[in-house]
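Would you mind keeping the following structure in view while I ask a few things?
Note that one protein chain of the assembly has been removed; the remaining protein chains are unaltered in position.
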């Protein structure tokens, strides 16, 4: 059983490395040809602000509710 | 013979063209970046969403009540 598991363990990474090599080749030819990986810096800043504010808003509301748990826990435990 | 082979290959190509998800069939469902499970109207026991939310809060309070009962009577907890 252990030997079986071991052969499976070795099989997967080998297959993965093959896949990875094929993928890297492909990736290189993309970089050299037309579609280019791009990013819009002003949009990035805008989105970082939006995601950040949204994240903190969600978190603060959630944490405020979690604070209600403290007296409840005190009451029941 | 040839016709049968043709029909078979046609059926196969149809099978490989068949949609593999709700979205692929043109209906609301999981997208490539968001997971959705329940988007279809089924013939189940219909419940209003507000009622579910209210019942969920009721359930939470019933658990709190259970805690208080357990504390007062010393039951359930060994």
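Each chain carries a letter (A and B) given by its place in the written order, and its residues are counted from 1.
What we mean here is this: a contact is a pair of C-beta atoms (placed from the backbone, for glycine too) under 8 Å apart; a residue touches a chain by one contact, two chains touch by 3 or more.
In this text, contacts and distances are computed from a predicted model.
One chain of the complex is hidden; its UniProt record names it "Translocon Sec61/SecY plug domain-containing protein", one of "Small RNA 2'-O-methyltransferase", "Transmembrane protein 138", "Translocon Sec61/SecY plug domain-containing protein" or "DNA-directed RNA polymerase III subunit RPC6". Touching the omitted chain from subunit B are residues 15, 18-49, 52-53, 55-57, 59-60, 63-64, 66-67, 70, 76-78. As for the chain not pictured, it touches subunit A at residues 2, 5, 9, 12-13, 16, 19, 23, 26-27, 30, 34-40, 43-44, 47-56, 58-63, 65-70, 72-73, 76-77.
Just so it is clear, only the chains that are shown with their structure count from here on.
Centre-to-centre separation of subunit A and subunit B, using mean CA positions: 24 Å. Subunit A makes touch with subunit B in their complex at residues 72, 75-77. Contact residues on subunit B toward subunit A in their complex (touch as defined above): 64, 67-68, 71.
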